[in-house]
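Next up is a structure, given as structure tokens.
The excerpt is restricted to a subset of chains, each kept in its original location.
Letters A, B and C mark the chains in the order given here, with residues in each chain numbered from 1 onward.
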Amino acid sequence: MERTYTLVISCPDRVGIVAKVSNFLAMYGGWITEASHHSDLMENWFFMRHEIRANSIPFSLAEFRSAFAPIAREFEMDWFISDSEEKKRLVLMASKESHCLVDLLHRWQSGELKCEIPCVISNHEDFRELVEWHGIEYHYVPVDKDNKQASFDQVEALVDAANADCIVLARYMQILPPNLCRKYNGRVINIHHSFLPSFAGAKPYHQAYERGVKLIGATCHYVTEVLDAGPIIDQDIQRVSHRHSIEDMVRLGKDVEKAVLARGLRWHIEDRVIVHANKTVVFN
Amino acid sequence: MERTYTLVISCPDRVGIVAKVSNFLAMYGGWITEASHHSDLMENWFFMRHEIRANSIPFSLAEFRSAFAPIAREFEMDWFISDSEEKKRLVLMASKESHCLVDLLHRWQSGELKCEIPCVISNHEDFRELVEWHGIEYHYVPVDKDNKQASFDQVEALVDAANADCIVLARYMQILPPNLCRKYNGRVINIHHSFLPSFAGAKPYHQAYERGVKLIGATCHYVTEVLDAGPIIDQDIQRVSHRHSIEDMVRLGKDVEKAVLARGLRWHIEDRVIVHANKTVVFN
Amino acid sequence: MERTYTLVISCPDRVGIVAKVSNFLAMYGGWITEASHHSDLMENWFFMRHEIRANSIPFSLAEFRSAFAPIAREFEMDWFISDSEEKKRLVLMASKESHCLVDLLHRWQSGELKCEIPCVISNHEDFRELVEWHGIEYHYVPVDKDNKQASFDQVEALVDAANADCIVLARYMQILPPNLCRKYNGRVINIHHSFLPSFAGAKPYHQAYERGVKLIGATCHYVTEVLDAGPIIDQDIQRVSHRHSIEDMVRLGKDVEKAVLARGLRWHIEDRVIVHANKTVVFN
């Protein structure tokens, strides 16, 4: 994997944005290996992502940022540039279901997910051996239902100490308190085990079974203060029939959950997801 | 296509049902070409469907019904037997969107859907030429919003006159009154343009666009008095992204709608769908 | 639908292409509503497609072409610009299977497919009434197996007389002669009823049944002189099982065929497909 810089921009749409940005890049010899644009014609908003060969740019990212700042101001851009060699730091949180955790750990260990995992936090002890076998720190933070704030203060301290870029709720079955949701806005990713907005909240497979749907699904989304209502990154489904019990749905659903979470997380790590209003642009 | 009889049974589950029925069939030399069973272990209910070569049975359907009645009573069966040569009579209803109507008419004309279509009823004149070109009667029944009952009385009279087995709402954009829903209970099939229970009611693609979902869908279901809440026969989805406008979703959705309706309708026609509580068993 | 110009470019990849093109567009106030780029890192080739609001450009397409020519030469571009108001002219060819033809005619009639259909050519008389009902000319050109060249000379004359941009083989079951393939290179679209490269040639569903595959498919591709080996535009599949006979596969396959052909054709019409070597870039 060649080292690349990723430049991500969103701003009000108007004539000349691409010209300005691509001129800037061309002027310094920037070799674009991947470029994605999107104009939201309803919102009149523009989104752009470039991957650039790092060694084609003659200066550092700090210098890039200084040089680019005037353009960003001119077009009122919300923007950043990231470096493929500075891997994002992900804190994983899990409870009693192992499938998403095992899946992410394997993708990380095999080098498929380019990230650091400084630690895993859980409200149970179940996965300590698994996580530590991967050489990752494990923090057991039980959640006392009469004093959740104390637990989440501890979670917050651990996340801060880990210098984390992102929290991944890999079937973590507690609801994050609003202050955490706000503090890590756009940086907490959850997998919900239904095809949202159907069956938000608890026991979605039971709800699906009761309704007699013929497809079950999973949704990877950013967490906001409103339960299961944040911007959706990805969704997928699995066909079911009258022959499937709730237990079958739970089992089949696991495969969809882990696939959708891994996909959404990969896109987040590669800076392919841009949140605007309560929706996402995903340059996958 | 060989002539077949289809025997459809549902009843409380217990030991010996299959033995009794298959003995009955074997005793008369009945050659089973397709057999499907389902035990609902939660509800303790049993479902069974057989296709039998008509010429392997030595008597008429009337005689079959008499001979089988004691077994049906013994096991408290809800049951019927149908004849592939007695085609179901379907009344199609449509409004302004032609895709489902054209699709069904072509499947009928090409012999894929084995049914009769005595007439099409619409609250608009738009499809008269299309329908009549297929050699099918067209009834224009406008719906006066201040006197819907009069319109639906007319619809009811037309359906009765057509001696219809089934009403198909092929994107018919009026809500059937409760008395019609009750009268044709289990015999009115609708296509809803969302993945129910998400986005019930009006303008589902607009709702989907607003929520930013990554999959849109369609649902074929039996109509009950509760809007978009009847037993689901089939569902399917189509992937969308930030690049798709509402208009794109409407366009892409049409293909899912017509596919799901055609599939669900085919299963209904072939007596593959059994409704129990508010769910379906589909022996497809 | 707003009037747009579509600018499609492919050329050897190097630094500065996007800057040059976007500067050119920005200089004249060109408002880009959709932009897609692709760098083929193996072939070192660059592909770009822009949709531009027609009324944002202050001159005609002829003037655009003159003004852009020097840039195109500098970067050795293979390029063109098209106008959404100059609809492509498609000649459809069919044989005995109606599903693709009916599907395309309906998409055209309902305004979904933005194209002209000057005529339909068939080696059978079967679809004359259907086609003429749509107000489209029908040409019956039987293919004499002992003198195919005469038949295809007639086909060629009809296509030329129709001033066609594209020939669509909508389950046309004759093989076009090499001279026609060459003459309309990149402008003849076929639907093959298998998931190529599996089951090329005749009776693919029979081949699929014999092999016991669990998925059947369809492939939309450009026609070249080598049978079923041209650049693939799109493919899709349908799940099957031991319960499906060859007849079932043929029936289920029809829905995949018509969906894949309609999708591929739409992309071709919208200038979203660029052929390079024997592969396609599809900016969908």
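The criterion applied here is as follows: contacts are C-beta pairs under 8 Å (C-beta built on N, C-alpha and C of every residue); 3 or more make two chains touch, one makes a residue touch a chain.
Here the structure is a predicted model, which means the values were calculated and not measured.
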Item checked: Whole-complex copies, counting every chain including the 3 in place -> 4
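Criterion: only the chains that are shown with their structure count from here on.
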Item checked: Separation of chain A from chain B, taking each centre as the mean of its C-alpha atoms, in whole Å -> 41
Margin query: If a residue has to touch 2 or more other chains to count, which residues of chain A qualify?
Written below: 41
Checklist line | Of all residues in chain B, those that touch chain A in their complex | finding: 38, 40-42, 47, 195-199, 211-215, 217, 231-237, 241-243, 245, 278-282
Next item on the list: Within their complex, state which residues of chain B touch chain C.
Entry: 98-99, 102, 106, 110, 112, 133, 251, 255, 259, 262
Next item on the list: Give every residue of chain A touching chain C within the complex, in rising order.
Entry: 15-16, 18-20, 22-23, 25-27, 29-37, 39, 41, 56
